[in-house]
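Have a look at the structure below, then the notes.
Note that this complex is displayed minus one protein chain, with the remaining chains in position.
For clarity, chains are labelled A and B in written order, and residue numbers in each chain start from 1.
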Amino acid sequence: MDERLHGLLARFPDADRLLAASRDLRRRGLTRLDAYSPHPVEGLDQALGLSERRVPVIALVCAVVAGAGALALQVYASLDYPFNVGGRPVLSWPAYSIVTFAMTMVGATLGAMLSMLWLNGFPRPYHPLFNVAEFDAASRDGYFLCLEASDPLFDAERLREHLLQNGAVSIREVPA
Amino acid sequence: MNRRRDELAPPGLSAGALTDRVSATVLGTRPPRAWWLALGLATLLSLLFLVGVVYVLSVGVGAFGLNIPVAWGFPIINTIWWIGIAHAGTLISAVLWLTRQDWRASISRSAEAMAMFAIVLAGSYPLLHLGRPQFAYFLLPYPNLMDLWPQWRSPLVWDFFAIASYLLFTASFLFLSLLPDLASLRDRARHRAVQLFYGVLALGWRNSARHWHRYQQAHRVLAVIAVPIVVSVTGTISLDLAVSIVPGFHFTIFPPYFVAGALYSGFATVAIIAIVLRALFGFRDLITRAHLNRLGIMMLCFVLVVDYAYLQEVFTAFYTGEDFYRSVYYDRWSGPYAPFYWGMILCNVVLAQGLWFRRLRESVPGLLCLAVIAEIGMWLERFQIVITSTHKDYMPSAWDTVTPSAWDWLTYAGSIGVFVVLLLLFIKLMPAISMHDMREMLHRRKQREADHG
Partner (left out) sequence: MALILAFALVVVMVALGAYYFQSPYYSGVDRTPAQPVPFSHKHHVGELGLDCRYCHTSVQQSSFAGVPESEICMTCHSQLWTNADMLAPVRDSLRDDKPLRWRRVHDLPDYVRFDHSAHVNNGVPCEACHGRVDRMPLTTQKKTLFMQFCLDCHRNPAPRLRPPDAVFEMGWEARRGVDRQQLGERLMARYHTPSTERLTDCSLCHQ
């Protein structure tokens, strides 16, 4: 049975109860759990121990690389074919600031967008949770907590009790 | 303050009811009759745009009423006008998000869509004005058989990069904000094909805390870079003019002046769209008078900056002591284009003062009128900047008066049709109100109420 189980999906009546349950189960040493809510809930990421900061870091790296690349390209291009335009110096760096800035923004935008999509594993056409009809409510007003069966401490019977203690209104098994 | 009057959403509204209502506007089978009517009219108008574009491309830019010394004319007026409109979308979706303004929730989506389509139109005019749009790629730096590079000192190259990066940014931001809502639509859809359509677009979004965690990080990054983008894109476009030595163009106040004007006309457009959405989908309780009031306040802020810039420009012109600068103003006040100047003053300086009155800002016809006045006023402003400055610059032998041709007016009116068509299709295919932003806003409100007992 456990082999073909993705996990337990518990529904909570509101965000506060979900937050408390997440904290509680994390404190009990569970690591493979995820919460689902129709909007970002403040504090939920700390409760689940999500402290990853890769998206902004990647965005920063992309921004710097794109900006530096744009500036280097402009400098290279100006030296490669120097034009005399109104007697301005060959390396008119103030004029380069705008394209450099624009490309920095492009780097940051693409870095943030694509790293968000990539780290979240998108596009992801299939996920076991989509098989649970009630899970549709996660994009409406449902607050869910999913304890995944791959967790070393996973024990369906015991966890079911913990979830109920924390105020879960319904608990379902998610087939893998 | 009257609390009831300042309500941003009906008191008892739950996240579930809101989601159902907004997704019903997309998934419900029949759009309202007014939507069809508007779509039909706008399609006719956008066909005119198509006719104009085809004619201009087959005959050449000479079809427009431009000539030396006024080489820019309508295409550039319209570019500046459209890109300005786009700016308010970015400001609402990013700056108001960073400053945690709850009132952005219900209008941010339409503002972002507006920004997106406005940039597309803004970008299409310079292409038309190239005369040979198939060579637009010359602006890209790529190794070529001519050993040539773009001229990096040229404001026109800056322009290309500014508009292109802004387009990319806005498209990313729009998609980012749509992503959770696409998942909501996927979950609400009952028809298999519809589920597939939104399911593919939602990329597998599951509303997981991990998703939201990274989503918010990405959103924060984009919102933070939106602040300089709002200032820089129109600023860069203003440099096209300000970097030159033409008397009516060469003012250091141009970048801030253009940005303020951009935001003024942009908020006016958001106000028009908000009013239309209220009427079309019955969102009177989600986009409330409090929203209209705040949009009016934003318009007022920026129109005052614009008015200051008018004053400052006249002051600078006379303070320089240069005859050329002064004569630009004598010409604007009494020359062949004087009606445009005084029309601009009437709209942006005189009538815009109506925005001081809360009763006008909160009344639907009142704000609609003020918003349309703002659009006209800002368009006239761009007209007088682009045309009156160049038609009489230094050499009297080069002076000339140009008259816009029918094709100018056709492509201008037609572009509004294209904009309306795109927007109407968007609000039918995508949720016109950001559901996840609204859910978050309602959640915050509930928490506040709980805290205050």
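Methods note: contacts are C-beta pairs under 8 Å (C-beta built on N, C-alpha and C of every residue); 3 or more make two chains touch, one makes a residue touch a chain.
Here the structure is a predicted model, which is why all the values come from computation and not from measurement.
The chain we do not see here touches A, B in the full complex.
Residue B:Leu148 is the one among B:Leu148, B:Ala171, B:Val224 or B:Leu304 that touches the chain not shown. Take chain B: the residues that touch the chain left off the picture are 143, 145-148.
For chain A, the residues in touch with the chain missing from this view are 81-84.
Operating definition for what follows: only the chains that are shown with their structure count from here on.
Rounded to whole angstrom, the centroid-to-centroid distance between chain A and chain B, based on C-alpha atoms, equals 30 Å.
Interface residues of chain A, counted against chain B in their complex, comprise 15, 22, 34-41, 44-45, 48, 50, 52-56, 59, 63, 73-74, 77-78, 80-81, 83, 85, 88, 92, 95-96, 98-99, 101-103, 105-106, 108-113, 115-117, 119-127, 129-130, 136-141. Those residues of chain B that touch chain A in the complex are listed here as 14-16, 19-20, 141, 147-153, 157-158, 161-162, 164-165, 168-169, 172-173, 175-176, 180, 183-184, 186-188, 199-200, 203-218, 220-222, 225, 228-229, 232, 236, 239, 436, 439-440, 443.
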